[in-house]
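Missing here: one protein chain of the complex. Every other protein chain is in place.
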Amino acid sequence: ERAAIVMPGSISDNGWNQAGFEGLTKAGEALGFEAAFSESVHQPEQIEVLSDYARRGYDLVIGHGGEFQDAVERVAARFPETMFMVNNGLGTKDNIANADFYFSQIAYLMGYVAGSMSDTGTIGIIAAQQFKFTTDTVVGYEAGAKAANPDVRVLVTWTGDWDDITKGKEAALNQISQGADVLWPTMDSATLGSMQAVQEKGVYGIGIYRDAINEWPEILQSAILDVRGNMRSYLELAAAGKLEGALYRADMGNELAMRIGSFHPDIPVDVVDEVNNLIEAMKSGTLVVNPQ
Amino acid sequence: MNRFTMQRRIATALLLALSVGGVLILLDGHNPFEAYKVLFLESFLNYWGFSNTLVKASPMLLAGLAVIIPMRAGVFNIGGEGQIYIGGLFGAVFALAIPDLPGLLGVPLIFIAAAAGGAFWAAIPAYLKAYRGTNEVIVTLLMNFIAIHIVSYAVAGPLLAEGAPYPYSEEVSDAYRLPILMPQSDTHAGFVFGLGMTIILYFWLRFTPSGFQLDLVGRNVRAAAYAGVDQKKTIIRAMLIGGSLAGMAGAIEVIGLKYRLFHLFSDGYGYDGIVVAFLAALNPIVAPLTALFLAGLSAGAGTMQRAIGVDSSVIEVVEGLVVVFVAAALVTPRTTSKSILKLLAKNLRLRRQTQRQKKEA
Amino acid sequence: MIDLVLLGDVLAVTARLGTPIAFAALGGVIAERGGLYNIGLEGQILAGALGAAAGSFATGSAVIGLGCGINCGLISGLLLGYMSIRLRINQLVGGIALNLLLAGLTAFLSRQIFGAQAGGARVNGFSQIDFPFLSDLPVVGPSLFSQDPLFYLLIGLAIAAWFWLMKSHKGLDQRAVGENPKAADLAGVPVFRMQYLAIAVSGALAALAGVHLVLSQVYVFAEGMSAGKGFIALAAIILGRWSPIGAICAALFFGFCDAVQFKLQFTSPEIPYQLFLILPYFASLIALVVLGAKASAPASVGLPYDREHR
Partner (left out) sequence: MDPFLKVTGIDKSFGAVRALHNVNLLASKGECIAILGENGAGKTTFASVLIGLYQPDNGEIKLGGTPVSVTSPAKVIEHGIGMIHQHFSLVGAMTAEENILIGLPSTKRGAEARARIRQLCSDFDFNVDFDIRVTEMPVGMKQRVEILKALFRDVSILILDEPTSVLAPTEVAPFLKGVRKLVANGCLVFFISHKLDEIREIADRVMVMRHGRVEGVLPVATTPMAQMSALMMGEKPTSETVGMAKAKKVRNDTSSAPDALVVSDVCLIDPSGAEILQDLTLTVKAGEILGIAGIDGNGQTELSEVITGLRRQTSGAIHLNGTEISSASIASRIADGIGFVPEDRHAEGLVLSLSVEENMAFRSISEDRFMSGGLISRRAIHEIASDAIAAFDIRPSDPKLNASALSGGNQQKVVLAREVARACNLLVVVQPTKGLDIGATEFVQNQIRTVAQSGVGVLYISTELEHVLDISDRVAVMAFGRITGVVDPENTTLQDIGLLMTAAPEEVQ
């Protein structure tokens, strides 16, 4: 079996792309895949790169991000023998599978933690661009925060750039100066800058993709969107030849792919308990977060 | 400078670039020869590679022409990128708003809409330059950023496709898609269109009074005025043409390659156009060659990663080096290698002399 | 009172966001006044950033990082100089190619030096210097008297550059080279030496922009962290009319607009955010039109000088 992943950004961005890259290589090693990757593939090259991998005989070609949806559909029609996968895409075909996260669900939990822990009643979220993944996240975050504290104010900043660290930092400093004391940066490299602001100003942060408290002690809680775990689960299917053109959506029920991280010691026990209750409610379906 | 030395110089330069790059590839843990084999084979010498090259060369060529024409009138159009975006936007809006014309009517109209968009975006710096003396470099540069954000807004807001996971518009109807020239590939007719434009512009510059006078303005404004050429009008005309060309490049990306308007759909083609233009020494007829060279380099470089696994950062270095050395080979009248050879010869002669003197002594 | 605090805050952000652009723009002014385009600013910022990060990473000393960053800039400047002066490559092509080359090279080296976790390796940087009393002044305190050392270096260098170009004898020679290299050559100015000097200094100044990003702002190196600042600097050169002070004002103006756009995003969340992102570019454009920047570039900038060509 051979699998290739095509990523929109750099594999060392500490974010989405790095997670995808590591996900495939790690899973590949474990499952005996031959793994290949292309990084920083921009819009005009998507079709070229995807079809090139298909032509080179890769069994599974992954477009890492919703922006690949369209290109994958074009290429998949041309290579019916090859299996394609879009991470964070939408819609499926016979040979197009889709791996997605229930973003608003985990964002709700983050919002709940942030809302509970804010002394000022103002929290923030920083994102780069508006599209489905980010807007879902923002909406879930706001809903969760309101659930914890109906009067909470949620600041939203769009930086327009996933990787500009200085911009990430400035956006965070800005939110802090507006009174925010819990911040959730959701970009790639730029997250680093925001977290530095969090650290310098002594406020709290929320992590994304991995259990970020290991790197930043100011992290209250992390939304672990385990692209690695998610990919691992569908790569296992692929290895067994069972991967289908279906939606593989990770939610709080799929711990391998989506889960929360460690709680910050400052978080009171009742908040921890309430978060755990929320998770159970999500799993059982009694709590439905929108947009789904 | 005769042709032979020029070819030899380009070859030498390429060799130099590739050996420096080879060291890096080696450091990255790959076999440089294998990597380079891929670089060349998969850019021009194989069906798929060549098709990729053509796909990239088409916006690069038009963007190159969009630099050449204004530059010939002494106006530096850095704004190709923004004009591509606005052209793509106009073309896409037209295509989506009036989706059911026959292709033979719709496609030219889309091109016209895109050209109008690009020209509109170029008209602003042109007006400011001609009538207010504002520096066009900075205006066009700033307007690039603005254009990108405008398209970003359009595809994330009013044009966003139903249920799209990423900011992009609905698809344009089948009738509007450019024909595919090489079966099974994405090679659309864009490059051929660019070639057509190239020939028209070449003849226009060389064989019509208005083209000739445009060139005069770029070479010597005062002499052009002395020849009765209106500098202001010429500047505006040149920029409108440049903007239209870039705008049409945007349309080609939309109805030739992506069939939708995407956020960030142009990958710096406007800036590639600058390299294309100057490598072609601002001669339109040479631009297809330099566009093919640059596109081939980029297409081949991409396959180095896919076929061999060379790190993309190393690939960028190799691309930069090749461009530098080829540019050097194209311009340097007296090569460094020649002076080095001269020096060596002198030294040899000296050493032989001293040896002879020693022997005699 | 609230507004004053807000203004002070905006000014402090302005200084932070504007400083790297200002360094690069200053570098550009020096090069262009010597008759050379430096389109490679973007790449040189990266070179400076990597040099600073690597130097500080290896030794733990921010000052050594600063030195390494400047040296990387000098070398990349000389490289561009060799291409422009000796090889007479078109300066735009050379600069664009240098950007490509340095973007790749810095990414490659950073992956070698810091490992795959490139963004993670934190290095020691400079902390801000608070001038006693002055830094507590309202409004201007935090922006002028509570900045990192590189900000003060910038101010010092700007004044020095202005003095050099506009007041010193050698500066007159350098401007002559930028205007008419043949005239300067015939008057006995060592044109090529002057140009090499200008482009090397220009590279070093651009590198300082990168040094500032790493050692004063985010303390890590990240691929592509210049994020277009080199190109904004090119605009600042022109907006600042090729004067060192003017360029820095233009760069700070740009930083100011960026700072304001962040603030404005909160007050009007219903407006599409792209409109705010456009603001700095749009404001610069308006400034340009209003100020009627008619001043033209040094007459010979970008034209390679060939003694025997006439």
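In this document, chain identifiers A, B and C correspond to the written order of the chains, with residue numbering beginning at 1 in each.
The rule we apply is simple: a residue touches a chain if its C-beta (ideal position, glycine included) is under 8 Å from a C-beta of that chain, and two chains touch if they have at least 3 such contacts.
What you see is a predicted model, and the numbers here were worked out from it, not measured in a lab.
K.L.:
Taking the complete complex into account, tell me which visible chains touch the one left out.
P.N.:
B, C
K.L.:
Touching the absent chain in the whole complex: find that residue among B:Arg8, B:Arg132, B:Arg219 or B:Arg352.
P.N.:
B:Arg219
K.L.:
At which residues does chain C meet the chain that is not included here?
P.N.:
Touching the missing chain: residues 169-170, 172-173, 175-176, 179-180, 182-190, 298-299, 307-310.
K.L.:
Mind pulling the chain B residues that touch the left-out chain?
P.N.:
203, 206-209, 212-213, 216, 219-220, 222-223, 225-230
Please note the rule applied: only the chains that are shown with their structure count from here on.
K.L.:
Between chain A and chain C, what is the separation of their C-alpha centroids in Å?
P.N.:
Here the centre of chain C sits 35 Å away from the centre of chain A.
K.L.:
Specify, in ascending order, the residues of chain A that touch 2 or more different other chains.
P.N.:
130, 160
K.L.:
Going through chain C residue by residue, note those that touch at least 2 other chains and give them in order.
P.N.:
Counting only residues that touch two or more other chains, chain C contributes 107, 111, 223, 274, 277.
K.L.:
Give every residue of chain C touching chain B within the complex, in rising order.
P.N.:
83, 86-90, 92-94, 96-108, 111-112, 223, 228, 231, 234-235, 238-239, 272, 274-275, 277-278, 281-282, 284-285, 288-289, 292-294, 296-297, 304, 306
K.L.:
Provide the residue numbers of chain B that touch chain C in the complex, in ascending order.
P.N.:
24, 27-28, 128, 132-135, 137-139, 141-143, 145-146, 149-150, 152-153, 156-157, 271, 274-275, 278-279, 311-321, 323-324, 327-328, 331-333, 336
K.L.:
In their complex, what parts of chain B are in touch with chain A?
P.N.:
Counting only chain B, the residues touching chain A are 48, 52, 55-56, 59, 149, 152, 156, 163-168, 184, 186, 253, 257-260, 262-267, 269, 299, 302-303, 305-307, 309, 312.
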